[in-house]
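To keep things clear, I will list the structure first and then write my remarks on it.
Removed: one protein chain of the complex. Kept in place: all other protein chains.
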Amino acid sequence: MKKIEVIIKPFKLEYVKARLAGLDIQGMTVSEVKGFGRQKGHSEIYRGAEYQVDFVPKLKLEIVVPDNRAEEVVTAIMESARTGEIGDGKIFVIPVENALRIRTGEEGDGAL
Amino acid sequence: MKKIEVIIKPFKLEYVKARLAGLDIQGMTVSEVKGFGRQKGHSEIYRGAEYQVDFVPKLKLEIVVPDNRAEEVVTAIMESARTGEIGDGKIFVIPVENALRIRTGEEGDGAL
Amino acid sequence: MKKIEVIIKPFKLEYVKARLAGLDIQGMTVSEVKGFGRQKGHSEIYRGAEYQVDFVPKLKLEIVVPDNRAEEVVTAIMESARTGEIGDGKIFVIPVENALRIRTGEEGDGAL
Amino acid sequence: MKIKTLVIPPALGLLAAATVHAAEPSADPASMANAIAAVQTHVDYVWTLVAAALVFFMQAGFAMVETGFTRAKNAVNIMMKNLMDFAMGTLFYWAVGFGIMFGASATGWFGTTGFFLSDWVPGGDPWVLAFWMFQVVFAATAATIVSGAMAERTKFSSYLIYSAVLSALIYPVFGSWAWGSLFNGNGWLEGLGFIDFAGSTVVHSIGGWVALAGAIVLGPRIGKFGKDGSVRPIPGHNLPLAALGVFILWLGWFGFNPGSTTAANTDIAMIFVNTNLAAAAGAVAAMITAWLKFDKPDVGMSLNGALAGLVAITAGCANVSPGSSIIIGLIAGVLVVLSVLFFDRIKVDDPVGAVSVHGVNGAWGTLAAGLFNMGGFSAAVVGVQLLGIAVAFAWAFGTGFILFKLIASTVGLRVTPEEEMEGLDFGEHGATAYPDFQHTSHM
Amino acid sequence: MKIKTLVIPPALGLLAAATVHAAEPSADPASMANAIAAVQTHVDYVWTLVAAALVFFMQAGFAMVETGFTRAKNAVNIMMKNLMDFAMGTLFYWAVGFGIMFGASATGWFGTTGFFLSDWVPGGDPWVLAFWMFQVVFAATAATIVSGAMAERTKFSSYLIYSAVLSALIYPVFGSWAWGSLFNGNGWLEGLGFIDFAGSTVVHSIGGWVALAGAIVLGPRIGKFGKDGSVRPIPGHNLPLAALGVFILWLGWFGFNPGSTTAANTDIAMIFVNTNLAAAAGAVAAMITAWLKFDKPDVGMSLNGALAGLVAITAGCANVSPGSSIIIGLIAGVLVVLSVLFFDRIKVDDPVGAVSVHGVNGAWGTLAAGLFNMGGFSAAVVGVQLLGIAVAFAWAFGTGFILFKLIASTVGLRVTPEEEMEGLDFGEHGATAYPDFQHTSHM
Partner (left out) sequence: MKIKTLVIPPALGLLAAATVHAAEPSADPASMANAIAAVQTHVDYVWTLVAAALVFFMQAGFAMVETGFTRAKNAVNIMMKNLMDFAMGTLFYWAVGFGIMFGASATGWFGTTGFFLSDWVPGGDPWVLAFWMFQVVFAATAATIVSGAMAERTKFSSYLIYSAVLSALIYPVFGSWAWGSLFNGNGWLEGLGFIDFAGSTVVHSIGGWVALAGAIVLGPRIGKFGKDGSVRPIPGHNLPLAALGVFILWLGWFGFNPGSTTAANTDIAMIFVNTNLAAAAGAVAAMITAWLKFDKPDVGMSLNGALAGLVAITAGCANVSPGSSIIIGLIAGVLVVLSVLFFDRIKVDDPVGAVSVHGVNGAWGTLAAGLFNMGGFSAAVVGVQLLGIAVAFAWAFGTGFILFKLIASTVGLRVTPEEEMEGLDFGEHGATAYPDFQHTSHM
């Protein structure tokens, strides 16, 4: 199995979710993160002093999929999360040795 | 070493923590996440319009353990986090190549 | 590629960030987490009852780097995040099979 | 008892006579009658100005309701709009609006004297100052109603333009028709016997219909309506703050309605009671309506129900009985729920329900003031009420629509989609409402 | 100066005479005396009603304190309870409670006239309206006290039932014993000389003891007490809001206590001072007590200390000296800390400390009004105070206990454990207090 970790712009969540639903992807886990990268944060003003906000709000999606589905999922995310602007985010593919469903104890691909 | 990533129902944290303490597990890292899966979110009402809350609040635990302890930890979590209802969550086992303790510079299992 | 996952004390973020900038590290992703480990939480008082706060606020940094840069990055983080006190945190090195830049579709080290 | 007095230069010594402290009247009857009148005047001032302070506080209530019902990324913008429509409204109403609303009229259509508070001269009767103070907080209320309906997508600079025009022109002109005679004016609508004691129409409907115009010209927020025509709620970010706002508004209404006597007398008792009963009935009715319709007692609707009751009793608070007030409030509570659903259905995006609360229930309250008149039902009275309702709609929606269209086609009314998605706080103000990283610090 | 007047139909012209504007008295002595009396009446109305508005605002204070001291997942529920016990309380107190509390009594045990505000007829003396307005906000205060102690586990619909019964029966019956003679009633307890100027017992203890009954019948929240008998704090979610609530309550008490004169006179000065001194002393004493016991100046205890001082001075605010007020407040501040610890020890789960603040310190304050009586100490006076305290406990705890047991065994009093864990906001209201995802937007 692979864990596909994706960093996206927050407003893209709906698009990615819809697209993955189309692929019949059963689950994912989302968290709020701050990203630091080529896309520079804004400069904000606080009581008269300008300051650089280095970190940009992003969402991180984690989706564990069977090995054979990794590619199509990556492609789907790539397409649905893209705006073409700097800061669209990254996809990281990480090996997963096992997955278990707590409720039933199922293991492996069947647990997803 | 293995990183055991666990998605659980938030109120199960105490149980899992207590159980792991029994196994003398030294550390873990917890974060708030939103889960999307078979367990459907509620429909909520906001000013007269019903809407589906697709994401369910979950906790993610990350516990890095020596290879030889992975199984017992997985079992312990499985037991203590289970309610038997849909949405109990998942356990993912991910390979870890190295671990270091920042304070001392210790590496490998000793750093855990 | 490697994903370097780091748990640090929150106020160390600036130091680590500055140090990594010096190494010309292009990006990272930060999230708020609660840590459980040797560093014991405080006991707090709430309306007259003392209680143990088991979890300590930490930041988690995730930095994906080409294999050949992992070591220097680990060393840099180790040095910049250290205070020498319990609870300085951990570094975990996790294998990454692929990375993609959503904007351009670039893959591998070039996507970082 | 020593008191601080105005630092009066000798040349203005006349004033001293006018404000002679009533505590030492001489014994002859005429001067004693004057002394009694002076004390009454002092109570009138205290009451009118305390009431004005309560109405002022409604600005905080509106700010909390609006920010609670909208997203965190626009919270700074909401605060700025509420602060600025009061601050700029104050200056524009001082310079222009008050004269138009209450000045003597050369034309018969609006006042043309009393700009820049020129009715007052040092040493003169200060009543105009007390009266202005009470009126300016009303003008600001009308202005701020619109803010909610246009939330989360309006350019800040364009909002300032709107706010100036409303305070200086739209609100005062209609106000002069209904209330002008309270000072130097003489409105045609009040001449017909139009009943709107504290402003269901003059303040709330005017604000509500301009808000409707604004919401229409702006169009809905991105994501509010699905391509399939579905309504997608965009939940706010802090309902406890919204509830606090409603409590503050309810408090403020105890200045708004009974303060509209601008005199301390025993009439204020019934107005207090009516105000409170209608608000309570509105909240209960909206809760029950929502419960029946959605199977849950919805908090947003219940809060709006209380406000709807308050708006609806505002016109008739001095001429309907407490029992009628309950009925008026109950109907308002039902109405606000149906109205929110209706505007959703016709795809007008009003993030906080301002049109339903203030526009629709302002109209209902104005009608109710005729229907439940304690003096007995009269078709003529109801007819005038209907006329006033219609005129208010035509004037406020009409001028509002033109104003917003004009702004839209010149400086632009709406922020870019990018800015809207990122939040107006950053785009308009370079700020964030909750900038501190460790918001939840430990577990 | 032109003012808006009630729209009076000709048939009610009598009213006009009653409310003749005091500003133009004729010169003969009798009419001048009337004119003076009229002005005083106007001030009385203004003061009573402004005070009522301040007491109303205490609802917001309670809402903020309660939501601050409880978890985010129940915040909407807290808001709904606070909104609805005021809204429903208003209607039930109008229909039933006021008549029971202040009506003429056929039985000697409670009033039986004046339901539905029937003591007022158009054109009649409006004092009953002003008086009702002041009393209804007191009834609602008693009702809302209970909300905090029963927070985070009570079914919303059952809470509404409780709230109606308290406003219509439990509170008014006891109220009629202690305060009935303020209007048409004639209470046996006041007949004995029971001193409770603004309601340490009548409002706060009654609320506090019903709260105790509720907390006992409900049982503790899941997780509050460990199986080993340990006390596990369940911290709230927003202490700044709780602090805001305490400031609002403190403000409201400046209506609660001095407003209880229901007349504008110079007595209110001492009542203001006493109220403020006791609150200050309570906060300081609670802080010090907590500091000594826990080694830290605890915020929750300090805030509750201020409230405890306020509750404790409520009975005696008009008959103890400022110096005594400080002592009363200091003791209240110590007492509230010990009491919170005590109720924890006996495993009564009161999330916000309502029983300790209102029940215990209401009793202490009532006793103190006897002990520190400026007229001199008298065992007889203290005896009556103790009687009143005991009767209040028996009545409120007794009827409260029966009521909650009845509710529990019929419609059910407590939500399911699942719902409790998930939060009442979703289960009861289908809502979330903080629905916006990006709560902390950028770093």
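Couple of notes before you dig in:
Just so it is clear, A, B, C, D and E label the chains in written order, and each chain counts residues from 1 on its own.
One rule holds in what follows: contacts are C-beta pairs under 8 Å (C-beta built on N, C-alpha and C of every residue); 3 or more make two chains touch, one makes a residue touch a chain.
Since this is a predicted model, take the numbers as computed values, not measurements.
Shown as candidates are E:G99, E:G207 or E:P258; the residue that touches the absent chain is E:P258. Contact between chain C and the absent chain runs through residues 11, 34, 42-46, 50, 53. The chain not shown here touches chain A at positions 30, 44-51. In the full complex, chain E touches the omitted chain through residues 29-30, 32-33, 36-37, 39-41, 43-44, 46-47, 50, 54, 71-73, 127, 131, 181-183, 195, 197, 235-240, 243-244, 246-248, 250-251, 254-255, 258, 260-270, 272-273, 276-277, 279-281, 283-284, 287, 294-300, 302-303, 306, 318-319, 321-323, 326, 373-376, 423, 425-426, 432-437, 439.
Keep this in mind: only the chains that are shown with their structure count from here on.
No other pair of chains has as many C-beta pairs in contact as D-E. Chain B and chain E have Cα centroids lying 46 Å from one another. Here the spacing of chain B and chain D, counted between their Cα centres, is 51 Å. Chain A and chain B have Cα centroids separated by 18 Å.
Listed for chain D are residues 235-236, 294, 296, 298, 300, 426, 432, 435, 437, 443, each touching two or more other chains. Contacts with at least two other chains are made by residues 30-31, 34, 44-46, 50, 94-95 of chain B.
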